[in-house]
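For this view, one protein chain was removed and the others were kept in their places.
== chain A ==
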Amino acid sequence: MKLLTHNLLSSHVPGLRPGAGFPLRIELGHPSELPPEPSPGYEADEEFLRRLHHVLLEVEVLEGSLQCPDSGRRFPISRGVPNLLLSEDEA
């Protein structure tokens, strides 16, 4: 799963308040190389943009999980494919 996809995903568990379920927290072994917030004037910062492009489109999460910030529900990721199947009770 590319991080760009992660940027677009939000939890589809029914019953969440509007706007909830985003962003899903990525749980991995290692920390990210980017700062949590972009510094002002980041559009001009070539180095930052290059690293950003790399992280968004070239880095793939292979194993880990996505956690909903509101319900705490975890969606496992295996071989780069997140499993978003809901159980019968949830759907």
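One rule holds in what follows: contacts are C-beta pairs under 8 Å (C-beta built on N, C-alpha and C of every residue); 3 or more make two chains touch, one makes a residue touch a chain; residues count from 1.
By our rule, contacts and distances are computed from a predicted model.
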Chain not present in the shown complex, as UniProt names it (candidates "SAC3/GANP/THP3 conserved domain-containing protein", "18S rRNA (guanine-N(7))-methyltransferase", "Presenilin" or "Gap junction protein"): "18S rRNA (guanine-N(7))-methyltransferase"
Among A:H12, A:R25 or A:H54, which residue is in contact with the omitted chain in the full complex? A:H12
For chain A, residues touching the missing partner are 1-2, 4-5, 8-12, 14, 21-22, 79-86, 88, 91
